[in-house]
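All protein chains of the complex are present and in place, except for one that has been dropped.
Letters A and B name the chains as they come in the text, with residue numbers starting at 1 for each one.
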Amino acid sequence: MPMNKETGRKMSLIVRILDSDIWYSFTRSKVTMIAALITFLIFASALSAPIISPHNPFDLASLSLMDSLLPPAWSAEGDPNYLLGTDDQGRDVLSTILYGSRISLAVGLVSVAFAAVLGITLGLIAGYMGGRVDAIIMRIADVQLSFPAILIALLIAGTVNALAGGMDRERSAFTVLVISIGLSFWVQYARTVRSSTLVERNKEYVQAARLIGLHPFLIMLRHVLPNVMGPVLVIATINLALAVITEATLSFLGVGIPGTQPSLGTMIRTGNDFLFSGEWWITLFPGAMLAILVLAVNLLGDWLRDALNPKLR
Amino acid sequence: MSDTLLSVKNLVVEFPTRRGILTAVNNVSFDLERGEVLGLVGESGAGKSITGSAVIGLIEPPGRIAAGTVHLAGQRIDNLPSEKMRRIRGDKIGMVFQDPLSSLNPLYSVAEQLVETILTHKDISKKQARDRAIELLDEVGIPAADLRIDDYPHQFSGGMRQRVVIALALCADPELIIADEPTTALDVSVQSQIVSVLKKMCSEHGASVILITHDIGVIAEVADRVAVLYSGRMAEIGPVRDVIKHPQHPYTKGLMGSIPTITQEGDRLTQIPGSMPRLTDRPPGCAFAPRCEMAMGACHQSHPSEENVGTARVACHLITKMGAVA
Partner (left out) sequence: MLAFIIKRFVQSLVVMLVVGLIAFVMFRFVGDPVDQMVGLETSIEDRERLREALGLNAPLPMQYWNFISSAAQGDFGTSYQFKRPVAVMLGDRLSATLELALVSVIFALCAGIPMGVFTALYKDSVLTKLFQAVSLVGISLPTFLIGILLIYIFSVQLQWLPSFGRGEVVDIAGWSTGLLTSSGLKALILPAITLGLFQMTLIMRLVRSEMMEILRSDFIKFARARGLTPRAVHFGHALKNTMIPVITITGLQLGSIIAFAIITETVFQWPGIGLMFLQAVQDVDVPIMAAYLLMIAFLFVFINLIVDILYVVVDPRIHIEKA
């Protein structure tokens, strides 16, 4: 009998999820399901790039300039070894796309996580402490919000690169990108969390907890956070797409991931030089991959926002 | 010409949702004479507002009138094409809603909104329309109407705003006014003023009124007849005095008994146990049966048909069986 109760509880959770409005609207929309599938596939292939990719484009020893600038395998001069052709260094475009999307996704995910943590923390502090601290944080947020994220990211990345001189851009590029993108996105999280915190702060259980001696901050974490997870998730999903775009843009502009271990944006930058001479595959395939990835994530984000919006039920 | 202005027969209004079809109004019938004020009372969710919206043709899709007919002055209006129905709205039927602040477009002055409505239905000059508008504002009791007419909605107090709304509903001289909870959003002190303004305007302009409200006090003051709705169906309909003093339907009895009056001293107020069933889980048979003290077997199985009992029409198995209750 105890066994049944346990499984009974687990079953009821699954039943609840399957019966919920969210799952219903998910399965109703074919588009969303396809988007989710595509996102999953891209994530999976990026994760397993070392395993499934036919070549390793980052291993300089394995590159042969003889094989450079080959068109995709289905055209006349193509080589079946290099399915989507090669770039000017002899790198296999398909493999580079797989590895590149890995980097793009990594930057995207980590910077969103960074922005979320920073934003949630600042939002909690601002909402809970109120007064001066709140005013300062919100003022900074307001000012920053009036500048586009790309500009902020560009400025930070550009300035840091300038300061660092030429020193080891390969390794620092990732960190610099994550920080600059993360710093340009924290505001939305902070605002949402702050308003929830303000609401919770005045509730009686917080004062009660204070009387007991429990640190209200921890209580707020336990109660505010769950309330806020929905909108935060929506913001994060939409942010992920934006973060990937921002990384690609910065790389395209030359202040992002440098060329030897390229992300999708860097590949597009490299390939742009060859567009007019007819070697279109170096730019357009990574471009297509980027576009599909961002489109899929955006669709998911759209659906999530509608599904979690109580007004539309 | 017959005296019956509005004739609603077997009206059914449905709302398809993903959990199935919800029937908000289930087989409601009533008539309205010219010059009459009919009160439509019931709890929240009983279907009164939807009945009103159905008459004026403003049920939002995917909701729809699934069955029944609505006749206005002998002409059937529930199945008209949208352009024809639009012409009827404002011109033959006017409607007043609950919240006067949200009923008025904040970006236009009162003058602009009045003139626009008048000109939509009457072929007169702008100046004439404006004069007419000032006259109307005067009639509803807005002081210094010619000065205030150019003000914006937020510059009026709640009671004044509702007067403006009444003026707007009446400006094209409709024959029927549907007032959906016109006083609910107002201060108590202002409520009876608005009710009398409404009554005065309607009788002076020759319009009949369907007054939808959950406040029986208002009905007692102003209505000629009253219809009691419960869970989408009509429980009882009859002259106001009779329904209030000698309610026949058990629900109506409970309702009347729950109103405090100055004359009744000492007695406890009646409280009807339980609550009205949700649209999604209506019981078979009479919707009130689960809460009714006098429910019989038949009450749980089939819905009672309407029977004439004295001056009223009542839908109750008990009445059908036993005749009028004292």
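Following the convention adopted for this analysis, a residue touches a chain if its C-beta (ideal position, glycine included) is under 8 Å from a C-beta of that chain, and two chains touch if they have at least 3 such contacts.
Everything quoted here is computed from the prediction, not taken from an experiment.
The chain not shown here is in contact, across the full complex, with A, B.
Touch with the chain omitted from the figure is made, among B:Leu72, B:Leu104 or B:Ile244, by B:Leu104. Residue B:Arg86 is the one among B:Arg86, B:Arg278 or B:Lys321 that touches the chain not shown. From the set A:Ala46, A:Val178, A:Leu290 or A:Leu304, the residue in touch with the chain omitted from the display is A:Leu290, counting the whole complex. Listed by residue number, the positions of chain A touching the unshown chain are 143, 146-148, 150-151, 154-155, 158-159, 161-163, 241, 245, 248-249, 252-255, 265, 268, 272, 275-276, 280, 283-284, 287, 290-291, 294-295, 298-299, 302.
Seen from chain B, the chain kept out of the figure touches residues 56, 58, 86-91, 94-95, 97, 99, 102-108, 116-117, 120-121, 151-152, 154-156, 165, 168-169, 172.
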